[in-house]
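Note sheet for the following structure.
For this depiction, one protein chain was excluded, whereas all remaining protein chains were kept in their positions.
And now, chain A:
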Amino acid sequence: MLHRRQPRHAPSKLDSRSVRLGASASLAAILLSVFALTLTDRGMAMLGRVVGFLEFYGGVLALVSLTATVALGLLTTERVFLSPPNRVRAQFAHRATAFAGMAFLLTHISLMISLNHVPLAAAVVPVAGLYVGFGTIAFDMMVVVAVTGMLRGRFAVTGRPWLWRFMHASAYLSWPIAILHGLTAGRFAASWVSWSYMACLAAVGSALLIRVLATLLRPALTPEWVDAPEVSDMPVAVPEGINAPVSLAEARRKYREAG
């Protein structure tokens, strides 16, 4: 039997008041601890190391998580790869990696701007050269993808799911550009890194190709003809005894003859 997970009188929604309180409290705690760290020399050094790490690896982490996101997203749409329960799990993982990827991406961009590697406008408009510009374009498209991902339920209601698919699918364009940006801008990438990105691109690209081809080549869904009795113009030929009145004695005789 089903049990109520919530008591009848408790509001089933998340208590927005305590969520707000908790979020602002944790934000304040982080800001305060950063502020406290700046007070001592050791703290400053630690902070510097953290910023240095994020400056160096923030973009890489973002690219890795978003690669995983694209792969999981592709995996969860197709029913050939996974069973329904695993597709649900893959969707959850898709969201989690997307969230992490966007967080790293925002850190990466804000650090690059605040450390004066690129001008402020480069976050939105490709003004800082071709290689950084790849990243800008990829980010702009990724924002569209993230927003449509969050508003997915709305599109199901408004009756334009193709619009959602179209917008969300710009990830398949944004992600290779992001990889291009990762390989060209900044420091020189080690060869194994380039190779693994290429492998990812090839895997996702071929999966995507199969998906598109399968959609295009799939025969139209048509109803099925059931073989019904055929029409014929044969004369009526009723076998003897079929429509004769039923006689109990005759039935008994037949039964006896049959053994």
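Descriptive notes on the structure:
Here is the rule we use: a contact is a pair of C-beta atoms (placed from the backbone, for glycine too) under 8 Å apart; a residue touches a chain by one contact, two chains touch by 3 or more; residues count from 1.
FYI, contacts and distances are computed from a predicted model.
This complex has a chain not shown, and the name its UniProt record holds, of "Oxidoreductase", "ABC transporter ATP-binding protein", "Osmoprotectant transport system permease protein" or "Nitrate reductase", is "Oxidoreductase". The omitted chain makes contact with just one of the residues A:Arg20, A:Arg49 or A:Arg152: A:Arg152. By the touch definition given at the top, chain A reaches the unshown chain through residues 2, 4-13, 76-77, 79, 84-85, 87-88, 91, 152-153, 155-157, 159, 161, 164.
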